[in-house]
Every structure is written in structure tokens, then in C-alpha cells.
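Every protein chain but one is kept in place in this view of the complex.
Which chain is which? They are A, B, C, D, E, F, G, H and I, in the order written, and residues in each are numbered from 1.
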Amino acid sequence: MGIIGSTIKPFTAQSYKAGKFVEVSDTDVKGKWAVFFFYPADFTFVCPTELEDLADQYADLQAMGVEVYAVSTDTHFSHKAWHDSSPAIGKINYHMLGDQNHVISNNFGVLREGQGLADRATFVVDPDGVIQVTEITCEGVGRNAVELVRKIKAAIYVREHPGQVCPAKWEEGSETLAPSIDLVGKI
Amino acid sequence: MGIIGSTIKPFTAQSYKAGKFVEVSDTDVKGKWAVFFFYPADFTFVCPTELEDLADQYADLQAMGVEVYAVSTDTHFSHKAWHDSSPAIGKINYHMLGDQNHVISNNFGVLREGQGLADRATFVVDPDGVIQVTEITCEGVGRNAVELVRKIKAAIYVREHPGQVCPAKWEEGSETLAPSIDLVGKI
Amino acid sequence: MGIIGSTIKPFTAQSYKAGKFVEVSDTDVKGKWAVFFFYPADFTFVCPTELEDLADQYADLQAMGVEVYAVSTDTHFSHKAWHDSSPAIGKINYHMLGDQNHVISNNFGVLREGQGLADRATFVVDPDGVIQVTEITCEGVGRNAVELVRKIKAAIYVREHPGQVCPAKWEEGSETLAPSIDLVGKI
Amino acid sequence: MGIIGSTIKPFTAQSYKAGKFVEVSDTDVKGKWAVFFFYPADFTFVCPTELEDLADQYADLQAMGVEVYAVSTDTHFSHKAWHDSSPAIGKINYHMLGDQNHVISNNFGVLREGQGLADRATFVVDPDGVIQVTEITCEGVGRNAVELVRKIKAAIYVREHPGQVCPAKWEEGSETLAPSIDLVGKI
Amino acid sequence: MGIIGSTIKPFTAQSYKAGKFVEVSDTDVKGKWAVFFFYPADFTFVCPTELEDLADQYADLQAMGVEVYAVSTDTHFSHKAWHDSSPAIGKINYHMLGDQNHVISNNFGVLREGQGLADRATFVVDPDGVIQVTEITCEGVGRNAVELVRKIKAAIYVREHPGQVCPAKWEEGSETLAPSIDLVGKI
Amino acid sequence: MGIIGSTIKPFTAQSYKAGKFVEVSDTDVKGKWAVFFFYPADFTFVCPTELEDLADQYADLQAMGVEVYAVSTDTHFSHKAWHDSSPAIGKINYHMLGDQNHVISNNFGVLREGQGLADRATFVVDPDGVIQVTEITCEGVGRNAVELVRKIKAAIYVREHPGQVCPAKWEEGSETLAPSIDLVGKI
Amino acid sequence: MGIIGSTIKPFTAQSYKAGKFVEVSDTDVKGKWAVFFFYPADFTFVCPTELEDLADQYADLQAMGVEVYAVSTDTHFSHKAWHDSSPAIGKINYHMLGDQNHVISNNFGVLREGQGLADRATFVVDPDGVIQVTEITCEGVGRNAVELVRKIKAAIYVREHPGQVCPAKWEEGSETLAPSIDLVGKI
Amino acid sequence: MGIIGSTIKPFTAQSYKAGKFVEVSDTDVKGKWAVFFFYPADFTFVCPTELEDLADQYADLQAMGVEVYAVSTDTHFSHKAWHDSSPAIGKINYHMLGDQNHVISNNFGVLREGQGLADRATFVVDPDGVIQVTEITCEGVGRNAVELVRKIKAAIYVREHPGQVCPAKWEEGSETLAPSIDLVGKI
Amino acid sequence: MGIIGSTIKPFTAQSYKAGKFVEVSDTDVKGKWAVFFFYPADFTFVCPTELEDLADQYADLQAMGVEVYAVSTDTHFSHKAWHDSSPAIGKINYHMLGDQNHVISNNFGVLREGQGLADRATFVVDPDGVIQVTEITCEGVGRNAVELVRKIKAAIYVREHPGQVCPAKWEEGSETLAPSIDLVGKI
Partner (left out) sequence: MGIIGSTIKPFTAQSYKAGKFVEVSDTDVKGKWAVFFFYPADFTFVCPTELEDLADQYADLQAMGVEVYAVSTDTHFSHKAWHDSSPAIGKINYHMLGDQNHVISNNFGVLREGQGLADRATFVVDPDGVIQVTEITCEGVGRNAVELVRKIKAAIYVREHPGQVCPAKWEEGSETLAPSIDLVGKI
């Protein structure tokens, strides 16, 4: 089966969040919208720019009821050490999950075989734990948190307005479509 | 193995392009950058808005050396009929592949099980036939061709400039990074 | 086991009939005589002549208590678009089933391997869901709805008159046979 | 794979034809058009009416270059005995194959499981040994040799005129179609 | 296990007997002595001489409480037709079973592989359905019904007189043996 | 495959014949006609009457070129001891094979399961080692050497006169049949 | 597992003992000490000297409560015949078991593969059916019943005197040993 | 296959012999007669009496060309330590093999399952490495070296005098038998 | 799974301890701290120096509540004999387990394949039967009992003081660490 429409699989991991170590599992995730934001490794190069870019959107996402989980195959000890020493990473208030046993990366199918590192991959998960949007870029191509927010808004809109869909490049507030037999072949 | 970094698999299909029926195979695709743009069905609703959005970028993409292949599980006969009757689809000059035998949709892992329809999925493929970027959205969420073009530009840039990487929300012309041991833990 | 005498297998599909989209399943089919009329693709050449030929017999078939289901691997969206634009197809009042997931074509064993298209195949199904008559012709050879009606009449006659059988080229109203030991070797 | 388009499988059988016992194999069949005409049993009821109906067309079929092979699971001894004693069967000049070992009936998939009898099934085979047309009716429904001849004529026409196809209820001498992109959606 | 001492396996078949078609199964056979008399084919050469030879003993066998079942892979239709036309076969009053599905011939292990014909084989079955005597001859060697009757008489005698056995070439009325330790090595 | 028409399998055994121990194998058997005459055990009751009955025919069989091999699961030592002490067995001049390892009894399928004793079974083998006639009787029913000789004569006749067959109860010198299409259904 | 310490397996056989045929099974054997004395064949050479040697000890063994079972793959019929005719064997009063189905020889692992004959093997079995002593010699080497009796006496002594063992070449009445930690390394 | 007649399997072990450690393998054993004399453990009770009993026969055995190998699952280190400290074991001049890896005990099938100790078992092996005689006694029953020597002499005699066999309790110099057909049933 | 953290497996063995033979099983071991001290063989060279070195620490270990089990593949008989004769081994008061059936050596994974000898391996087991420390050296390298005692003390300390850990080369009485998020990256 495709990844879209599948439910997230069980996991338990240590997270570094706001100066504390906390345990997070798949059951903690469900109940609200969530973003899983995978990146290859702590202390590297593109990763901190993306994590900082996402940190800038975190207040808005929280306001929309969306939690964020950054994930790499480093430990939570390493996440804390990075958070302590890096100005960019120091801005982060969301979860940083330690996936050194590779369970979460394998659950989402983004462990690079033979490398022990995760892909640069994003997953938007709805409150039922079902994956609705995904995006993966190759090693040297950074993501764009603004576009991510746009898609999350559309996904939330569609869930809250049955019978309506968001056309291409839809932005919050613009028009949607209501599919019906009369529209068949008419667009 | 993850989808990123994998090579496209063999296929042969009939395409409707510019008023003609032509046969297209995986070997035709290789040698230049390509976008595979899957959508569920001809004569529906979100699909034409996305296809039109992409049609607006096609001239620029061609200028960058990028070919575009729209794919659904409809036949090339159906694609032509739709092109003939729809004002939005009538603008399309890129390939519309008939995948009624499901080979291409299965190759990219986006056939919705039991439905016989493809996901709303995009794949950027480099001239070696290797997938570099992917994005999938759920049924009601339209994609954004402008963001797609941004990522393609970054991917092309990285391929052409070994040793450099594009940070988050990079736009053509802005700064890139050159990873080295001295940058470890410094960003 | 041979196809004759076998029972139709489960399916669920979207149908375009008389300006509406309706869901049809195998349980809807049972209870009256039915014709499954497979053809390769919408918007093609021999197919519309056969579908129109059958449309001309539809009123009579309905009078005999026979429902008709045309089937191709196109979607119901495509069926409607074709119905809207083609004068021949526009005459159709029977069901046009969308089999883009290939379930019905595989159920009847008529999916052309590797092509994703159905054979030019007809099946007459009795009210118990049992196949009584079948006919398949190669790509370029059109069927004959009049002969089909002749065979349906014979099948109905035999079901309603136990102990009687219809000889070669039997037409409604002509004589039938009653097999008995006295006829052995006498014809 | 479907039956249409498949090649006949190897067999060897004793035939009664024109007062002689001759051996016939699949290699004898190839090289000209052939009809395999299966029926359940010698000395029964519908069968002789169908065999006689076909006997009436045999001269024409021979003129078209078509050979006919009647097949049941009786022996060639039984075929001869029936030919000797029945007025209807006595008219037959074509081959009557003894299939008491069930090889041919199984080859064409028409052996009724558990009964040791063949279905009432017809197959038109082209000079390459490829099946082009098939028809099967249930126990009590007799076939129609005139319609069979119509379909054979269409199949021969299509083979001899590449690029043309025969529409529904086509008769020798009437118009055919030449598929092209311009006809898509126009019929 | 050897054939002697084994129980007959289940079957159901159509029989031609005394101008009627009747169904016979293994449960009908049990309860009295029975002879299964296999032969290759109706309308052939050695077979009718053997069947006639056995017909001459049928009255005596009936008097002894023994039923007779002739079996070939022809149908019951064919048996009747042969009975109608052959003076030798016309004398038969016992059962002629149609084994065109090969079940009985396979049950007794006498189907000639690849030929679809039974061996020239005889089996004497006791009232419990257990095989007591068997005989098979090659294609051109006819059996002898008188010797068969001698063996049936001996088998019946042994069943009815526990503790006694019939020596070589024993005939009804001649002496039997009563095995005991005193006879060991004394004959 | 049935036993008739099968070739004897390899064996090597010690034989007692005419006051000597000799080794006999399947290759010694081939080249002339042979009878394998199985019996349950030395020093028992029916067995010696059958062996004596066959001894009376041995001179004639030798004159016809037929060798005889009596077989039980006793050793050749036991055979000699029996021959020394029994008046009936003392008459025997043919081979008595020791089958205490059960190879020959298993080769011919006549080892009574669980008992370690052979059935009362006869096999006529032609000079090619192919079995042409078989007969098995239950424990208490003795065979008849005269009828055995009749069948051997018929088998030899058929082998020496291709195109002829021996009808039921044929005796040396009486008429045979020559099968042809003209005889079909005429006997 | 080794043979010593294993329990005898189930069997049922006919025995010749003291002018009678009696059935013996493994359950009859248990409850007292037993000797199984295998030999290759009746009517041979070394075997009778060993059986006679053992017959000379039988009265003593009976007095000690030990039963004796001679076993070969001959039948009980053969055993009686041998007993009737041989002066040496005529002395035997113990059981002679017929093992023509090879069950007992296989149970004790002494059937010579491919020969159908047992080894020259002895087994001493205690009243629980457990094997305590075994001895096997090759074809031409006769056993010694006196040494066998010595070992049986030792085995009985050990069973009846827990805590004592019989040293090398122990004879009835001589000293035994009582193992203890003080004896470790002291003998 | 039985143990008698089988060839010894490959092994390599350290031996203590005459104040030295030497390596011994199966290839060293072949070429002369050999005795393998298994016992449970060094420093125990019955074992030293048996080993001493055999030591008394070693000079004679050597004169007959027979080598002796005592075997337990102790190491060669333990064998030497025992030899140093025990008066009985100190007499031994033959090989004492260390079988702590259980290879030899398993080769001869005498490892007591779950105990890691060998049975009290003797094997006489001829110069071809073939086992000719075996004997095993239970835990508390000592063997007898004199009887072992008697059997070895018989085995050597039989090998050196083809056509002769040694009857029961044969001693060197007494009469042997020459089996022939004339002796069958005469002893 | 790794050896550390695994629970010891079931075993039963004879032990020589303080002049007695006692049975020891895994259930006896649990309930207090234990050392399993494997060595290759009795009566060898490095082994006694290590066993003596450990004997010097045994009083202290007992005081700490730790039992010691030396293990080799020799029997308990051999252990006693060695204890009787060696000055170094004579000092031992702890258990010497006989593992001649290899169960314990296999349980701990230290049986040298093909040699039947254990590695030079130490395991510290806590009162729950869980292995906490292990050490293995190659053939010629002796262990150090003082360092072993240091590690046992640390393991006991950690078990008794939850939340504390012992740093490198920790000695009884020196400082320990209490891990907390504040120490992350600070040592």
C-alpha cells in the first residue's frame, strides 16, 4: 500500500524538548495534527538551516494545533549537546527524538540503507495517526517550511469541510471546489 | 531501500502530446531531467487545476532542460478526448501517459490499492534516471508548481556544483553552503 | 472448471447510467437475467458500433427481464464524458461500469495480459448468477446483438421448460426437443 | 492469459473422416483456418442438430479454406458407428476426432469437471494456430452455423486487410473502419 | 497394499441395463457378489466375444447371487446404441456402465495411461465390497468365462466354509483341505 | 501405469533348481517367455497343490519355450529342505526363488503388507521382459494351470501373428480375428 | 540413543514351541528376564550348533527365570519343518519365532540390509523390557552359551543388589565391588 | 545398516601410550586387527578391573597381530594422571585414547545420551577397518577378556580360511564346518 | 542478544567440593552472586595457576556473599583425583563441576568447537541469575583474580545503589557518579 492513507506504526523514543528528557510514543502523537521532520545527522550543515526554518513556524503551527517531531538517528544526549552549543538549534522548542535504534526511521521507510542515517523527509499526520502528506528531498536540497504550512492548512481544511477540496496552490482564504457529476469534464 | 536515490524501472506507454500519439519508455526519459506528475483520473476536479498550474511552468521547465510526464490510469484515448473538450487541459503541451495497465503507477509505488487510481504524487528524476525529490498529497490537497520548480532548480544546482548544498528555502541566486569539518557543530 | 456453469465472483463498481453515478455489485446483478458486455476502451472504434448495436436491442431485453452491463477499464468519469460527447454512445440507457481496478475483467478472465484492457467478450448470466453463454472475438471482429438475443431467448426458454432443449439455430416459436432413451441414436 | 490470442496446444487423435480412420495432430491443423466444434456425446439430442447445421456450411467453409474438426470424448469407433446409423450424422464429411483420453478437451479448457464430457464450445483458429473467436453455450442451447460463418469471414478479412476492422454485425461486402487518431471520440 | 483384500472405492455412473438407463454406485454393488468386467471400447473386436461369452454364464451367475457390471470408457448412450445394433451385444442382460469420466477405471487401476481406454481386466468382489480375485490379459488375448465361474464358486465356498480351502483346479463338489499344524510339510 | 505392459524390475536371487543352488536375475529371465508363480509359504497347504499342478505342465511349457519361476519369501535353503521332504514338491523341476528380502514380491506389487508373505499371483512375461497376463486369487482359492497354459498360448500366438487377436475362450487351433474398420460395430 | 538401556519395541509373531503354534508379543515377554537369540536362516550350518549349544543351557536358564526366543526371518511353518527333520534342532524346547515380515529384526537393528536375513545377535532383556547386554558376531563366528549365562547371572545379580557391581570376568559367588568416593582413583 | 560389516569412521585423537603422547587416527588403525575397548570414566570402579583383565591378554594379542585402543571421554592428560597413580592402570601398555570431544564414542554409537560418557562396549575391527564382532554390557556388568580373545581367534581363522566357519563355542584347534548344499538341513 | 543481561540456562552437574560429591543445578546457583570460572582441562598448566589465584580470593568472595564454580569438561571423578594429587588444586574449597556432557560450556557459549574443551572464560552472575560481567582470554594468557574481585565489587555496588555508577578503575570506597541531564556533555 502507498504511504498516504497508512497509519503510523508503534514506537517509543527519548525526546529532548525544552530542557528536559521525555519519553514519546505513537500513542502520545495521536489526537492532534503532527509533523515528523526527519534529517540525517546532528552537527551537520543543511539540517540546521531546515530545523531553524521550521522553528520560525512553530508558534503558528502550535496555534493551529500541530505538534512537531524532529527525528535523526542520533541519541537524545547528542540532541541536547547540539542544542547547548548551536545558535540555530538553540532556538528550537519542539521535540527532538533520539532514533539511534532506527525504529522510527524504518517505520516511515526513510532509513538510508547501509548508512544508518534518515532521509530528509517530512510527514504530515492527522489526529487519527494517518499520514496525509509527504515530501522527501535528496541530500543537498533544503525544504521550505512555508510551503509545508500551506499544505498542512489545506489538509486541515479538507478534514474539517467534507465535500470540498483545495485546488492547486490553494492559500488559506481562497476558493475551494465541491466535486459533483455536473463538474465532470467541465474544468 | 528508500525511494530517493533509486532508479526508475522499465516501462512502455502510449502518450498523447501535441496532437499526436507517441510511445514513451524509460529509456526515452533518461538523458535529461524529468518530472513524473501522477494524478487520479481524467475528467475530475483537483486534477485539472494542478495540470494547468504545471502547464504554466512548462515553458520555463523546458528552458531548464526538464521534460514533464503527466500520468493517470486512463488510456491515451481518454487523454486526447479530455484535451479536446477541456479548456484547462487544452493548454497542456507536455506528455500525458496512458497507464491503464498500472505499470508506471506500480513502478513508483503510488497505485492506490483496490482503487485502480494513482496517488497525487510528484517525482523529480535526474538525467541518470535517479529519483531526487518526491512529494505526495492526500486526495483533496492540490500541489504547488512554483515550489516544485524551486526544488528542481536546487537539485540541478547541487548536481552541477559538487561540494555545495542548498539550505532551507533556497532560491536561485541566493547563497549555498560548502560542508567541511570546520563547519561541524558551527551552524 | 469451465466458465459455463460457474457463478459470478464478487465485485463493486461505479456505474454511469441515465445521467447518474450509481454503485453496482454482484448482489445487485442476481435475481434477473444479465448480460456483461466487455469492450477494450472508451473513445475508440469498433466498440461504439457494438455498444450502439446493443442499445438498439435494450428495450426488448428489458421487456424480457434482462439487464445489460457494459464494462471497460475506463472510469465512470470517462464513461460520462464519452456519453456526453458521442452521438452513438449518447443513445445508451444501460449500465456502463468503471473497471479501472480490473476486478471485473479479471473475475471473468478477460483482462488482456500486459495491456490493461478487456477482451471483446460477452457473458449471459442467469438469475442465480450462473454463466450460461459466452462469446469472445478478436480485436477487429464486431459482435452481433441479434444473435445474442436469440441465444438469450433459448437460455430463458430452457430454464423455464425443464426437459426440453433448443436445437441448432432455434428461433423463438420454433420446435424444441425432449431427450429420452428412445431418441438415443435416432437423430 | 485469456483464450483469445493463445496458441493451440499439442495433441494427437484418431479421426473418422469420409469412411477412413486417420491420425490428426496439432501440426496437421496449422497452415489453414480451422474450426474446433466440441459437443458432449455421440448418440444424443442437440448435438446432431448442430453437427448437421454445420455440415450444411461445410462446402462453403472449404471454399474459404477452412477445415472443421468435431470433437467429443467418444472414440473414433463410436463416431463411425454413429455415422453409419444416423441420417443426420451420415451427412458429415468433416473430421470427427475421438477424444476419449480428454487431451483436446482439456487443451481448450472445456472438459466438464467430473462428467468426462466436453462443453458445447466452438473455437476459430487462424493458420498460425492462434485462437481468434470462441463461443460456448450451456447444455440445452444450440449454436448457429450461419453466425459462425459470419465471424469467420470477418476474422479472415481483418487478417488479410491490416489497418481495417469490422464493426458490429458486419456482413461480407459491407463497410469496415480504419482506426486513426482523428476518429478518437468521434464515433 | 495389494489389490486383493482392498475395498472398492466410491463411484457413481449411468448404466444401460435391460432397455433402461439406471444410476449405479458402489453402495448399490455391496451386499452381494459382483463381477467388474472391464474392456477397452464399444464397437470393437475381441470385446464383443468376451461380453457374449460372459452373457452365456449370466443366468448361472444370477442363480449363484452374483451381479455383473461391464465397464468401458464409453457413455451409456454409446452402450445402448451398440446394444441396438450388434447381435452379440444384444444378448446382454447385465449392467453396462458408462465410465467416460474414467473414475471406475482409475479406481481399479486399469486405465491405460495416455489412451483413455480400460484394460481387459476382471475383478471378483465379495458382498463386503472386498476384491477377492483379479485377472488381466493384454490387448489381443480373450478371457474365459467358464474359468471365471470356477474361481467365483471357489471364493464363495471358502467364504461360506471357514477353515477350508480349495486346492489347485478345484471344481464344485470335489475335495477341499483343512489346514492344521499336522499338515505342515506333509503335502 | 497399469501392470500390463510394464517391464519387470531388476532383482537378483538364489534359486533351487534340479538339486543345485544357482543365482537368477532379471537379465537371465529376458530372452524367452517366463511365468512368475508367487505363493505364500513353504510347508503349507494350497501352495503345494498349485505347485504340483504347474509341475505337471512344465514339460509342455518348456517345449513352448517358457521358463517357470516359483517365488515365496522363504530362503533357497528352505526350498531345498521342502523339496527333499515333500512328495508333491519333489516333482518340481523348475526354479524355486528365495525372496526372503522381499525384492521380487515388491517388484510385482504382491507383498501382503504387514505379513511378509506374497499373494497367490501369476505373471506371464514376454521375451522383452514385459508383463502380458496376470492373475491373483485370494488366500483359499487355488489356481488352474491348464487355463494358464491356454492364455500363454494365446499371448504367444498374438506376438507371432501381428494383426490378429484371439477371441474369448480361444484354444490353440481355433479361429482368430483380424480387426479392421469394416468390422467396427459388426460383431 | 545406544541400544543398552532402551526398551524393546512392539511386535507380534507366530512361535513354534513344544509342538504347538502360539502367538507371542512384546507384552508377553515383559515380566521376566528374556534372551532374544537371532540367527540368519533355518536349514543352515553355524546356526544349528549355536541353537543346540543354547538348548543345553535352557533348563538352567528356566531355573533362573529366563525365557529364550530364537528368531530368524523364516516362517513358523519352516521352523516346525526344521524341528521335525534335524536332530540338533529337535532338542529345542524354547520359542522359535517366525519373523518373515522383518519386524523383530528391524526392532533390534539387526536386519542385514538387502539380504532379508538377521545378524548372529544376542540381546539380554530385563523384566522391564530393557536391554542390558548385547553381542553380535560376524557370519562365520559362533557364539558361546556358557559366557552368555555368565553375563546374565551378573546382570541379575546387579539388579537384585543395588550399590554393587560385578568386576571383569566375575563368576557367580565371587566378590563384587561397592563404588564410593573413597574408591575413586584407588583401583 | 547394522554395525557388523560397517567400516570405522574418521577420527583423530591424542593417545597416552607407554609414557608418551601420540596422535592416532582411523588410518593408523587400519592394516592390522584392532580392538576398541570403551569404558565410562577414568578413576572409577569396574573400569580398572576390565582394563587390567585386558592388559593381561595384551602380549598374546600383540603376538596375534592385534592392537588395542582403550577409549573414554576423559582427556589424554587425565589418562596419564590415572596411569601414574593407579597400580592396575599402571600395568597398561596399550593405547589410551582421549575422546573428550565425543567423536569416537559417537562414531561407534556408544555415547550415553545426556551423560557425556561411553558405554562399556567392545568392537573387533579387521585389517580393512570393518567391524566383525561387538559386545556391550550394562553399567555394573564386567566383560571377560578370555572370551574376547576366543572370538578374535575365530574371526581371524575365518578370514584366513575362506569356505570354513567356526561353530558355537569353537576354540582354537577344534573342528570347523564347510557349508555346502549337501549340509542343508542335515545338522 | 548479547551475553550481558542474559539469564543462565538450565543445567545439572556433579560437583566435587570439600571432599564430597554433590549435585548442583542452575536453581541452586540463583539467590546469591556467583562466578563461573571455565578452564580447558584438569592436569594441565596455566589452569592450576589460575585456580590457585582464585582460591586465594575465595574467603573474601564468600564474605561478600559470592559463590565460585570452576568448570571443565572433565568428570567429577577426575576433579577429585586432581585435587588429591596436586598441591595447588588441593587448596581449592569452591565447587569443581564435571561438565563431560558439555551442557554448561555450551550454555555459556565457550565450548571450543571440535576440541571438547572449554575456553578460559569467566562470568559474574547476579542473584537473579543474570550475567553482569564476562572475560575470556586466549589459550596462553592467565587471568587475574584481583581485577575480577574489583569488578564484582563494582557490580554489587551498582545493584545496591540505584542511580549511581562506577567510573573507570573504580576501587571500593572511591567516588561514584550519579547520571543526570545536567552532566550531559560535561565530563
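Here, contacts are C-beta pairs under 8 Å (C-beta built on N, C-alpha and C of every residue); 3 or more make two chains touch, one makes a residue touch a chain.
All of these numbers come straight from a predicted model, not from anything done at the bench.
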Subject >> Residue of I:Q14, I:T44 or I:N107 touching the missing chain in the full complex >> reply: I:T44
Subject >> Sole residue of A:F38, A:Y69, A:W82 or A:W170 that reaches the chain not shown, by the stated touch rule >> reply: A:W82
Original post:
On chain B, what residues meet the omitted chain?
Top reply: 181, 184-185
Original post:
What residue numbers in chain A mark contact with the hidden partner chain?
Top reply: 41-44, 73-75, 77-78, 80-82, 85, 99-102, 114-117
**OP:** Name every residue on chain I in touch with the hidden partner chain.
**Re:** 1-5, 43-46, 48-50, 52-54, 82, 85-86, 88, 109-113, 119, 132-147, 150-151, 154-155, 158, 164-170, 177, 179, 183-187
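Everything that follows uses one rule, which is that only the chains that are shown with their structure count from here on.
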Subject >> Listed chain pair B-D, C-D or F-G that repeats interface C-E [over half of contact pairs the same by residue number] >> reply: B-D
Subject >> chain B and chain I: spacing of chain centres that average the CA atoms, whole Å >> reply: 64
**OP:** Provide the C-alpha centroid distance between chain C and chain G, rounded to the nearest whole angstrom.
**Re:** 82
**OP:** Could you list which residues of chain G touch at least two other chains?
**Re:** 43-44, 77, 80-82, 85, 184-185
